[in-house]
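Note that one protein chain is taken out, while the other chains of the complex remain in position.
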Amino acid sequence: MASFIVLTEEQQRLQREAPPEAVLRCLTSELGCLTRQDGSASLSQGDTTVTAVAYGPAEVRMARERIDRATVEVVYKPKVGLPRPVDRKKENIIRNTLESAIMGSAHPRSAISVIIQETEDLGSNLACCINAACLALLDAAVGLNFMVAAVASAVMEDGKIVTDPEKKVEEKAVAVMTFVFESVDHKLVSVLTYGKFTQEQYKVCRDLCRQTAQSVFAFYRESLEKKLLKTV
Amino acid sequence: MPTDTRRIQGPETSNSPYDFCPTATSDPALLEKQRLDGRDSAQMRPLFLRAGVISQARGSAYIEMNQTKAICAVYGPREVQRREDFSLKGQLTCQFRFATFASQHRRQHQQGNQEKDLSVQMLEALEPAVCLHKYPKSQINVYVTVLQHDGSVLSAGILCASLALASAGVEMYDLVIASSAAMYNDLTISDPTVQEEQAVLSRVGKGSSGMLTVAFMPSINQVSAITSDGGIQFDTLNKTVRTVIDNCQKLYPVLQQTLVKHIEEKKKGISSK
Amino acid sequence: MAEEIRLAQPKEYYRAFLEKEVRPDDRELGEFRPTVLNIGCVSTAEGSSLVKLGNTTVMCGIKAEVAEPRYGRPTEGYIVPNVELSPLSSPNFRPGPPPEQAQVLSQNMVDFLDTSQCIKLDSLCISSGKLVWVLYIDLVCLDYDGNVMDACTLALMAALKNTSLPVVTVDEDTGDVKTHLSTHSSLSVDSCPVSTTFIVFDNTVLLVDPTREEELLATGAVTVVTEGDNLCSVYKPGGSPLTDEQVEMCVERAFVRGKEATALITDTLCSIDR
Amino acid sequence: MADVNLSEAEKTFILHSVQDNFRDDGRSCEDFRHMEIETGLISNTNGSARVRLASTDVLVGVKVQLSPVDPENPEVGRMEFFLDCSANATPEFEGRGGEELASEITALLTRAYGCPSTMDYPSLCVLPGQQCWLLYVDILLLECGGNLFDAMSLAVKAALFNTKVPNVTMTKDEGGIELDVSDDPYDFKRLDVTGAPLVVTVNKIGHFHVVDASEKEEACSLARIMLGVTQTGTITAMKKEGSGSLDADSISDMMESAKKVGVLLNKSLLKALGEEEEQGTEAVGFLR
């Protein structure tokens, strides 16, 4: 178990009032939380919690086999009920994001599957899912081109920008944007926005999220170190 | 019915606004005086046909009979998907669909019983024309979607599919021509609209009334499908079969010309490249 | 010979063209295919349109029904958009439940309508707490030659602007519903969002309005939705990582396309009215 | 239909036998095999019948239920067909094997009974615009030995003949109208089935056609037409089936045959049912 950047509520309040700042809610993770899987990770961002498991590279179904690279399969399971189109879209984004991160050509004719179970959505759910999936892949030691870090940000009515918003903030925001960056050149891998905004706001959010992504990468590192220390 | 989790869902129940206004009950007796669109009883609607409308399909066609509009695509011959479908003779499949917005009342996304029935009837009409023994182990898929339903959809679907099959270069004994007629007592009206169909099939109707559709292969003088609905006097039905076959004969050149035009265009396209 | 290379080594074939900043179909990298718009083509629907983007064809039909409003939202109507990738449109689609791609597209339509707020749900109210309109928007893809997303959004907007609803009244006392077919009212469409889709080729080159062939070779895609001078969405589901400059270039191109498409819809509607 | 694969010579033998108007069991082309019929053998239905035509065995149960009217036809009752092609009939129906056939048969029966003159549908409407009787006609195929469509339509008509619809009393109170279904087993009305159609299948074999084909004959026929025929000779549904096509002239002959046989079939069925009603004999049931 690793837990970092613990902020008191008071500190959080102060941060929210301050000019836009690259902050995250408290991040907690547990790598290898499940033992039978090749890789697993449970990640909390504030109260948003997601569990991700990764399998692979493993046998692939004939119909989905690709001769030049690995087949990346992602299943996103919502907290209740069957997956609906809105969940399919999420699943699609996560899969495409992971596909570009995974070194697919290293494992032709095999499957790498990631199953993501939403346990609690209290804001920035998509970002949390992608981060958890990346951790699970790291835990499974699947070859990656780069790591990915997702950060959400919200544009409030008064123009203020909040990173890693909670559900309540998201609901009040005029626009919510989720960015995914890679760890090598910090280029943009994915982006999903919701709501109307200006070009300028887009740029501010993007830069802020990119900055915040650095702490996510740092967190990945620490989580792994913790795990390695434990196993050694 | 379980909710469809693969589509965007609306409210659990909703009603058509047309349920809340007096519907003009279509009395078939009115047909005896004058048809709603002013046609003669034996007059068919103008036929607009075009082949090769879908770039991805092996063959395709679009048909318009005034307000009845349908589009058809043909894929294959291609490998059969399921192994148990394997057969030495080729296999023809037909799927007949209405667009959800094709009628005054909205249709569901899932294929309904009427659509299934029409799919089967279309298959019956086309199968005798296609030289399936030339396509062993393979499958030819015909998909028809009615974009707007204003009567005689089965004939429209068959005409469109027949043209699409021909434009796909599928070997056939003959083109299949289909035509419909509505009957009321001694009156036979060719190529009915949806209102006329409803009038002769309505449950309030008394006397002999109904619908007939015949699919016909003019060159070899064979009927490939025949289907009727409603309660019809035997002699009327017998007589109408003749009339409809004659109507099919009239439509034959239209299909032939469309096909010739399509092939000419294709040839031009190739030579210009 | 060229055709054989195109089939056998499509990537190399494309590279040869793109080096000269032109595409095999004679388009420039940032050029859309000819867009044809036909509005009001299905008279059984309350609103309809047909869009052709090169070969890609999408038909949109809107059927309006009435229903009780959602609990706690007495004045809000429903909008239910669905995209159908018909087996007609491509050899890759088979009859049956919608594939993932169609589901994602449907959800994209929901998000498109939601964020742009082009139809206020309140404007679909017939009688508060009793009856509201439900707009079932069905987008049927009839020919799949790439970039169905942009064809769908364009068809959707055109059909919405074409939609006219019969007047429905609710008797305050008896609660009886009555439809008046003689009078119609059109839908109030507040804005006109437009989407523009790009694909990434070889991790570097950006192509607007991809064909199916280009989509198959793509290493990523970006969709930008603009509405006037605002952005409604920047959507990049994974794929090759892009620099900020590349994404900004897409946004700039999208603003231009936004103006063109809006003008196309307005012109087409005018020509119908005349 | 169970797929019988015949050799070329067997087919030729059957083809010539039809041409000779002397079929392989001695019947002529327009002869039906003898059949046995029994009604009212399932006590928990409102009407039931079993028909055994050679080795084709069909059981039909009719259940009536009050239900909302069809908004498109608010003043008439409704009828729904459901067919179970059980794997008992032939192993080919196992799993989903029989579904296609089932939907084909139900579609034809629905069409044949869709015509307003076949049944007194208005009398099945209890409260116009609101409640009507919905007749659920459940067909169970027990064994197939050819000519399923005809056998089923016979069983359906017999079951409808046997159907007893309970009487309903209406009481008006301020909240609306209350419907009370009588639970007295002797307080019922019968359905009028004089207009109900029977399906007659005419199989084209070579240049000739036969009615009531055996499975072997069905295997020799590439095309057949099915007609819903009432006692007066009105045609309530017609369809062609099979992968072959038909000569334009022969259709007329086939229709003529179907009509002739259909009228006779209707008469014989009603006669037999009338006799059974009069005799009031005890049930034979399923053991024979």
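Going in written order, the chains are labelled A, B, C and D, and every chain counts its residues from 1.
Quick note on the criterion: a contact is a pair of C-beta atoms (placed from the backbone, for glycine too) under 8 Å apart; a residue touches a chain by one contact, two chains touch by 3 or more.
Methods note: contacts and distances are computed from a predicted model.
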Hidden chain of the complex, named as in its UniProt record, picked from "tRNA N6-adenosine threonylcarbamoyltransferase", "Exosome complex component RRP4", "DNA replication complex GINS protein PSF3" or "Mediator of RNA polymerase II transcription subunit 17": "Exosome complex component RRP4"
Touch partners, limited to displayed chains, of the chain removed from view: D
Residue of D:F13, D:F188 or D:F208 in touch with the missing chain, whole complex considered: D:F13
Sole residue of D:N88, D:T194 or D:S268 that reaches the chain not shown, by the stated touch rule: D:S268
Among D:D24, D:E99 or D:D187, the residue in touch with the chain that has been omitted: D:D24
Interface with the undisplayed chain - residues on subunit D: 5-10, 12-13, 16-17, 19-20, 22-28, 30-38, 50, 52, 54, 154, 260-261, 264-265, 268-269, 271-272, 275-276, 279, 281-284, 288
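Please note the rule applied: only the chains that are shown with their structure count from here on.
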Other chains in touch with both subunit B and subunit C: A
Chain located farthest away, centre of subunit D as origin (C-alpha): A
For subunit B paired with subunit D, centre-to-centre distance based on mean C-alpha positions, whole Å: 28
Intercentroid distance (Cα basis), subunit D paired with subunit C, Å: 49
For subunit A, residues contacting two or more additional chains: 85, 88
Residues of subunit D whose C-beta touches two or more other chains: none
Touch-based graph of the chains, sorted into line, ring, star, complete or other: other
Pairs of chains satisfying the touch condition: A-B, A-C, B-C, B-D
Of subunit B, residues touching subunit D in the complex: 19, 113, 116-117, 120-121, 124, 127-129, 132, 201-206, 208, 210, 212, 216-217, 220-234, 237-238, 241, 245
Touching residues (chain side subunit C, partner subunit A) in the complex: 100, 103-104, 106-108, 110-111, 114-117, 220, 227, 229-244, 247-248, 251
Footprint of subunit A on subunit B - complex, ascending: 5-9
